[in-house]
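In this view, the complex is presented without one of its protein chains, the others remaining in place.
Per-chain numbering from 1; labels A, B, C and D assigned in written order.
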Amino acid sequence: MFKYILKRLFYMILTLFIVASVTFFMMKLMPGTPFTNQEKLSAAQLKIMNEQYGLNKPIWQQYVIYIANLLHGDFGTSFQFNNQPVLSLILTRLQPSLLIGSQAMIIGSLLGILLGAVAAMNKNNWIDSLATFVSILGISVPSFVLGVLLQYYLAFKWHMFPIALWNGWEYSILPSIALAFSPLAQTARFMRTEMVDVLNSDYIELSKAKGNTRWQTVVKHTLRNSLIPVITIIGPLTANILTGSLVVENIFSIPGIGEQFVKSIMTNDYPTIMGLTIFYSLMFMAMLLITDILYSIIDPRIKLTNSKGVN
Amino acid sequence: MSNNILEVKNLKINFATFAGTVQAIRDVSFNLKKGETLAIVGESGSGKSVTTRSIMGLLAPNAQVESGQIKFKGRDLLKESTKEMDHHRGNDISMIFQDPMTSLDPTMPIGKQVAEPLRIHSNISKEKALKRAQEVLELVGIPNAKERMKDFPHQFSGGQRQRIVIAIAIVNYPEILIADEPTTALDVTVQAQIIDLMRELQEKLETSIIFITHDLGVVAGIADRVAVMYAGKIVEYGTVDEIFYKPQHPYTWGLLSSMPTLDIGSGKLASIPGTPPDLLDPPKGDAFAPRNPYAMQIDIEAQPPYFKVSETHYAATWLLHPDAPDVAPPAAIQQRSAEYDHLFKAGKIETPIEGGQD
Amino acid sequence: GCGSKQAQAPKDTVGISSKDIIATADSSLNTDNIGSQALVDTMEGLYRWKGKTLVPGVSTKIVKPTNNGLTYTFKLRKDSKWSNGDPVTAQDFVYAWKRTVDPKTKSQYAYIFEGIANAKDISAGKKPVDTMGVKAIDDHTFQVNLEKPIPYFNKLIANATFYPLQEKTVKKWGKKYGTNSKTMIFNGPYKLVNWNSPDNSWKETKNNKYWNSKAVKVKNLKYQVVKDNSTSVNLFQANKLDRAQVSGDTAKQMKDNKDYGEVKQNSTFFIEMNQEKNPLFKNQKIRQALSLALNRKQLVDKVLGSGCSPANSITPAKMAYDPQDNSKDFVAQTSKTGKANASYDLKKAKKLWKEGLAETGNTGKKLDLVLLGDDTDSSKKRDEFLQNQLGKLPGLKITINDVPFKSRLNRAISGDFDLVVTGWIADFPDPINFLTLFTEGASNNNGKWVNKEYNDLVKKSMNEDANNPAARWKDMQDAQNIINEQQGVIPLFQNGEAYLTHKRLKGVDFGSSGTYNQMSLYTKE
Amino acid sequence: MTEQPKKIVQVKQLKQYFNIGKANEVRAVDDISFDIYEGETFGLVGESGSGKSTTGRSIIRLYNPTSGQILFKDQDISKIKHHGPEMLQFRRQTQMIFQDPYASLDPRMKVKDIIAEGIDIHHLAKSTAERDQKVKELLKVVGLNPDHATRYPHEFSGGQRQRIGIARALAVDPQFIIADEPISALDVSIQAQVVNLMKEIQRQKNLTYLFIAHDLSMVKYISDRIAVMHQGRLMELGTAEEVYNHPLHPYTKSLLSAVPLPDPELERGRQRIPYDTSIEKGYDHNHALREITPGHQVFCTEEEIPQYQDDAASYQTEKA
Partner (left out) sequence: MTDVKITAASFKKLEGDQSQNQEKISAPSLTFFQDAVRRLRKNKVAVVSFFVLVLIALIAFCAPILSPRDPNAQNPNYANLPPRIANTDIPGFRGKIKNAAGIETDPYSSNGVPKDRTYILGTDYLGRDLFSRILYGTRLSLIIAVIATLVDLLIGLPYGIISGWKGGVVDLVLQRIIEIISSVPNLIVVILLLLILKPGLTSIVLAIAFSSWVTMARLIRAQTLQLKEQEYVLASITLGESPLKIAIKHLIPNLSSTIIIQTMFSIPTAIFFEAFLSFIGIGIPAPNASLGTLLSDGQKAFRFLPYQMWYPALVLCILMIAFNLFADGLRDAFDPKS
């Protein structure tokens, strides 16, 4: 296991390296530079600016320097926020996004699992249809529409939650709910399909033959086995939720990272874009690793030994 | 009939499907005595599993029990509540499934799985239950049972898994053990071991066993009595010797003669041509008639009643009707009968078999 | 029920919405209004704006230049202190100004110091920083020497870029200065607390070390970035914000609300036509036709809302007044040419368009022009409207290309457009700030419209007539009339902002510099 | 056997390993050698996982052998280029019948297209009509109603499907057919149908079979010679009669003793012979298939031969 994790970490670093390189060169493709359009800068200032950010060097040198700095944990300084180190920028903005993102994932996946399980157990009757409908609705409503509605009704009209802003935990509830809907819907659908399969399996039959009641069977044998594939989608979903959080952050005025991301792209803030990309990739891969480890914990058949892991 | 622990009477079961109603069980009756092994044979789709599932109360949701009774110690299981059935299952009546590879929960250590019925049905502590599970695992022949309790199903071989499944079934000393093709998925060598094991256990625990298979060889090794099913009906039942040496139903004849035996030469194997009928629309007469080389006019007109061959031997074929012409069973069957008579005469067997037309 | 606090904001705190975050609070580096507002709140330069009038800040009075308008000597208040207790001295100004001009600082606003002796050469890296014409005569006397008279110099230096900086503090924090409230000291009415870029809310509390802190009535200002209009309104109506900016349809819908108000900015938006890429635009009739085809009133009332007003001049209205008669607005004085060439008259537009096409030999041709704009909400709506209006000219098809701000600037500078919508916010409230934009060779003259007479007039106003306010005023008016007639650029509208203001909040004062003077704020329950 | 029959397949020291060099390396086939003669049925038995299918699949070149040689009609098949005419030729001459009648037919193809797949590949029909005609004939050969050509596999029973599989194999007129457990998944009553059919076709077309199964009694019935496989090695090889009636290797004996027989009386008196796999731990390169009596080979060392010969002799005395 330990060896496996080491191996995976190695692959992660490799992938990160490639991602960093690819983004680096993609950045160079972007039209416009952060400085050439600042007409108010004198040539001398520009020169100093380019020198300071190393933009006067040939691209390959910039690349080598960038990667070398990365290895030292230095993501560079933002162009957009003068003199702000990218790392500290990301870290300041990451916290709210992580909070609402993880809450959304927890709410979404737990409720999704529950909904999917209930639907599977009542396969083909009205409860199933209702659950299916709820989950489809969850996939059908964009989070920004949902966010606006939640804010208007739950917060503004019925005073159940704060309307917006970021002044404590209760401010994270509505945005989390808005974000939770899509993972909820997706886990529910996945869970249902999977659980229907599991419910048809021989060991469930055996569990009933042992004298387990319906619920005992579900709790003891069904949930865990149905969860296995569900876990695999949670990783990518989490990564998605972090990129998609921009919209909800905007509506609820949350100082999150999503907005930062779009803004840095819009302002050609290369170091920030690259820093964020690497961060996202890191998180994405970490999620994959975590899900794989979880996977092996939940399913004893899976041994974390081969490099392919589980997709 | 007081020693009948289970009596199934006139059981009829249908399944509602898209295509229509499948008449899976069409009037099945049999009984099971304490301590005996009843084998149910018949080809795929003949209704063996549905019959046993109905005893367990584990029929699919689209099943309808049209009529019949399943009396366990005098109580009709079909009328029991869910709670009462939960109590019977795994306690009074246990079941072993066909595929040892899939009938264990892959994510639970086997010790816990074996202990589960104990925890459900008797109020004993976890430790005690696990202790008992270990004993049972030793009993079914899992080496190093104590250490292996924590292992997961995939860490065991097929034969071992089937032993574990058996351990689960017997851990509560059930009165009836239903084994639905417990060895079909196994190698011959392992199959032999499992059959030996079941025989041994039965001797020790005095359980009544319903053993389902389509392999007559296996039946010969384990059964006391045999019921032969075809298209949702029992077409012949009797003691194991009666069925194997003096079979009366042409389907049984076909089954027996399609198996190569030691001394069969390179001649053609006798086979049963054709396929079983569609239970969506079962024939009016004898369901076997279309595949029956001895079929008579009446076979397509009416279903044959059970004709009594002996006190323990009945067969549903018009051939046994007093008016029916005498037909000679296939050579292989005649040979069996002759062999039996020979053995009997030689004193190797005590009981003669009544009836028959030879 | 769910643990939410719907309690009203504390009484001693005023909640204000902000469009964006503070990018930097370093006065040398700041480039935007948000940063300026924070600096105006927390720092003080030589002067500050009170309404439309300039009042002394650290300087004891509004200084009159000596030496033919070339030397400004400021006497500084002795009681002006930094929040760490140190006095604000002339050295602080010298340091700050030199720092900004020093190319190493990479200030985008270094150019604004041009005219101060050697400033231009310093920022071009041709002269050492020490040669700059600023010096501390003593701790409380600060002297500035100009290369040539700058008639609007006093207005100019009210800008946050000219604020003092304490060398000790700036050096101590180095690059971190201005990124975080902990790295800063303040000499203004408020202090930034607990701010760390890129926070999206920040608080300013009253600075007790401020010399005039008695005059500061509101204890805390809480700025909050709110980008979504509905959220803005919801927060305002739930009393979470005392002053909330709204825009677009929301603003239009709120117009009749008693809390609604608008402020006019010293900022105009205009269309530049790329004469270099498309010689068609060299034709005056074509330019006039485009301008006349636009219904600016509709644009402002129906599309933009939020306090914008139609503009027929590149110089914003009610920004600068005749030095001889303070009631006469510069724009009003030139409105004749403006109205004649930049008000809606589709018939005339079509006629001129046809003539223009004929003159340029384009009769009957289908023209497909790209309109470059920003990708913000209001710009998009604006551009859609323009597209539609211009499309009414026969044979003209407009394709919109809305891109991010930086890309737009970049493309505009590199001439990659046919038409581009640009906005300009005054750095200081003087028409010259706008007129210089379109002289030949000016870096902002993206359309490359050239008129020699215009160039000469602008030059004259800055040189020969610099010390003669009346003549200077005349020069500027003439220049304005020329560009109006020629429609060298097509003025669109003067920008404004719409706000909802809580009834308890009084004394909102939007100054000439595009920032609020929060010292005049007070609350009345 | 008047003259030495021709060898159609020669397997020489075949080794087939999987996941070589990894932790989960499997030596599915570990150095086996045998010949199959033209026209005979060669039975291969052994427990699950003993390497039977792998052997079959190596012979039909679904795998590249790890080492060793497979000669088909004296041609080394591993030397055949993957997509050349020789390969096509080989693919015509050898065919396979699969174990699972449900998995071996593409559920989304009509029966006639399944059967005609080989005809199409090898261009054995000049026109659609000829193709249809061929399919019809094949269906008749395997005892199916030619009208069923336009149906889909799921409309057939297991036995019928298996016959479709046989028809598919026959479509290219092969000389050698590998039947990988063709009857294991079928009902007893149907098994006989398929076996009879295979025998019948063999007789008509002079086919050679490699018949893989784990049911010794059926294998004995159909085969001329039988090889017993265990853990990737051949334990015993001989004529069907010899191996079945006079098993020499303990594994074969054990296997035989486990075969259930439909005879209660025999079953009652049956003594199972357990097999102790630990003796295989001692197997090394000294062990090989060695002839004990003519045509009857056992996996053993040179030294063990006499011991097995004694064993074989005891059968003779028993008979006498």
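Note that in this section contacts are C-beta pairs under 8 Å (C-beta built on N, C-alpha and C of every residue); 3 or more make two chains touch, one makes a residue touch a chain.
Remember, it's a predicted structure, so these values are computed and weren't measured experimentally.
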item	value
For the chain not depicted, the shown chains it touches	A, B, C, D
Option from B:Asn172, B:Thr275 or B:Ser337 whose C-beta touches the chain left out	B:Thr275
Touch criterion as defined above, residue of D:Gln16, D:Thr94, D:Gln202 or D:Ser217 at the omitted chain	D:Thr94
Touching the absent chain when the full complex is considered, from C:Val144, C:Met254, C:Ala342 or C:Leu521	C:Met254
Residues of chain B (touch criterion as defined above) contacting the omitted chain	18, 273-275, 277-278, 280-281, 289-303, 305, 318, 321, 323-325
Residues from chain C at the interface with the omitted partner, ascending	228-230, 233-234, 248-250, 252-254, 256-257, 295, 298-299, 301-303, 375-377, 380-381, 383-385, 387-388, 400-404, 407
In chain A, positions touching the absent partner	15, 18-19, 22-23, 26, 29-31, 129, 132-133, 136-137, 139-142, 144-145, 148, 152, 236, 239, 243-244, 246-247, 261-262, 265, 273, 276-277, 280-281, 284-285, 308, 311
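Note that in this section only the chains that are shown with their structure count from here on.
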item	value
Pair sharing more residue contacts (C-beta pairs) when B-D is set against A-C	A-C
Chain nearest the global centroid, as defined over all protein CA atoms shown	A
Most distant chain from chain B by Cα centroid	C
Gap in Å, rounded to a whole number, between the CA centres of chain C and chain A	39
Distance between the centres, which are taken as Cα means, of chain D and chain C, whole angstrom	90
Residues of chain D touching chain B in the complex	47-48, 157-160, 187-193, 195-196, 199, 214-218, 220-221, 254-255, 257-267, 270, 272, 275
Chain A-facing residues of chain C, complex	1-6, 21, 23-24, 26, 29, 103-104, 106-111, 123-126, 175-176, 178-179, 196-201, 224-228, 230-231, 234-235, 237-238, 240, 375, 404-407, 409-411, 413, 443-444
Interfacial residue positions of chain A with respect to chain B in the complex	201-203, 205-213, 216, 220-221, 224-225, 228, 298-301
